[in-house]
Each structure stands twice: as structure tokens, then as C-alpha cells.
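Sending over a structure as C-alpha cells; questions will come in a sec.
Removed: one protein chain of the complex. Kept in place: all other protein chains.
Our next item is chain A:
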Amino acid sequence: MKVLVPIKRVIDYNVKARVKADNSDVDLTNVKMAMNPFCEIAVEEAIRLKEAGSATEVIAVSIGDKACQEQLRTALALGADKAIHIETDATLESLHVAKLLAKLVEQENPELVILGKQSIDADNNQTGQMLGALTKRGQGTFASKLVIEGSNAVVTREVDGGLQTVSLALPAIVTTDLRLNEPRYATLPNIMKAKRKPLDVIAADSLGVDLTPRVELVRVDEPAKREAGVIVESVEELVTKLKTEAKVIS
């Protein structure tokens, strides 16, 4: 079974994003970048499937400018067999990404595509579901458990009311939630080895997908700041303030 793992280069999850002074966007100049945490979980799950003998090949793919090759090398160091960089400088929407990935799915024909459920920059939570629609495959989103049973993928999903389990006919799409696994760290020997693994570059333009923007970013603002609060000295003072000042309890 071939597994395709799309990954995204995003702001490091420990870094707080700042808005540009002209309100045109978030300022990413000199900001530390990393693999999106949900994508790390996707890579880890694919590698575990390979270690368990269910997967035969793990291909990592990233879409973006040259810089995202850094995250592809990380995926290779973690255990992916091969990487594909779909190169473009354009700002892409989830639909564009899903369409480019659908082209790749057509070429590579993986039985399973594992993606992060959302990227921590745009917070869209769309790409996996869109890829499911475009490739006419079933989807197991927000997965906290994935088991391959013959020609099916059994996925336990984190939903608002608890956990839901679905069985997907392979080939299928899975998106990862936080508790699917705990990703490993790349070891130094594996980082060195990753440098020699294949990394193919494909120009996004060559895939025949219309990348014209469909959503315009009008402006970006800082969120409303909360007024600085007060430190109370006792439970009694807290309860009094909640009753008489905030009036949120009676």
C-alpha cells in the first residue's frame, strides 16, 4: 500500500503571529517556520503503517516556494521514502491545494492519503475533505485511531459529542487529530541519510490547475485586546466581584 502525506510549512506553533503595521497581512519576516503539527502526526502515522507492514511506500509532498523543501527533508529524515515538491510562489487557497493534490493522486495512485486536519496558520480545516470530494474517495477526518483491515481503513474520529468510528473503503483520505500518535524526532544519522533520498520538483503550472484567487484578503487586524484584569486576594473577594462588579453570577 502506497501512502501519500501532504505537509505544509507554517509558522512554528510556539511563535505568536503579529499583524503588519499596514494591516495587509500577518508579518512572517524572520519568523521561525516549521512543519505544521498536524502534518507531523500524519507523517508519523504513515511511517508507523510502514513499520507495521501495512504500507510499502511513504511519499511526502509539499506545495509552495523553495523553502518548503526544508520540511520535506524533515519528513524524509523521519522515514518517508521519497518527497515531491510542487513548486509555486502563488498564495494558494485550500481548494487550489486540493486540486493540485488530486492531480498527484491521479499520477501516484496512493491507496491512502493522510493529511493534517488543519494548518495552524489559516486554520481552514478544508483540504482533506476537498481532496476526498475531488478524488471521489471516502474520508475519515479528525482521526484519533487508524486501523487497516483488509480493503478498509477503520477510523476513530474525534467529534463534538465523543468518538465516532467509520469504515472507509480503500482508497481513502484520512485527516489527523492531535491524539492519533506522538511524533518521533529525527535522529542525526537519519537527517544525514535524508539528504540522499529522492526529492522531485514539479512546477505547479505544469499540473494544469487554475490557481486564480477566489478569495481576496481585504485586511488583517489585531484581535480586540482584553482589558487588563485585577488580581484578587481571596475566594471571598472573587465571589463578591463576580456578583457585584461583573454581575455574571447571582
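Throughout what follows, a residue touches a chain if its C-beta (ideal position, glycine included) is under 8 Å from a C-beta of that chain, and two chains touch if they have at least 3 such contacts; residues count from 1.
Methods note: contacts and distances are computed from a predicted model.
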| UniProt protein name of the chain not shown, from "histidine kinase", "Electron transfer flavoprotein subunit alpha", "ATP synthase subunit a" or "Branched-chain amino acid transport system / permease component" | "Electron transfer flavoprotein subunit alpha"
| field | Omitted-chain contact residue, chosen from A:134, A:148 or A:191 | value | A:134
| field | Of A:107, A:151 or A:165, the one touching the omitted chain in the full complex | value | A:165
| note | Interface residues of chain A toward the undisplayed chain are 11, 13, 16-19, 26, 38, 93-95, 98, 117-118, 120-134, 136-142, 144, 154, 157-169, 172, 177-179, 213-223, 226-232, 234-236, 238-239, 241-242, 246, 248-249
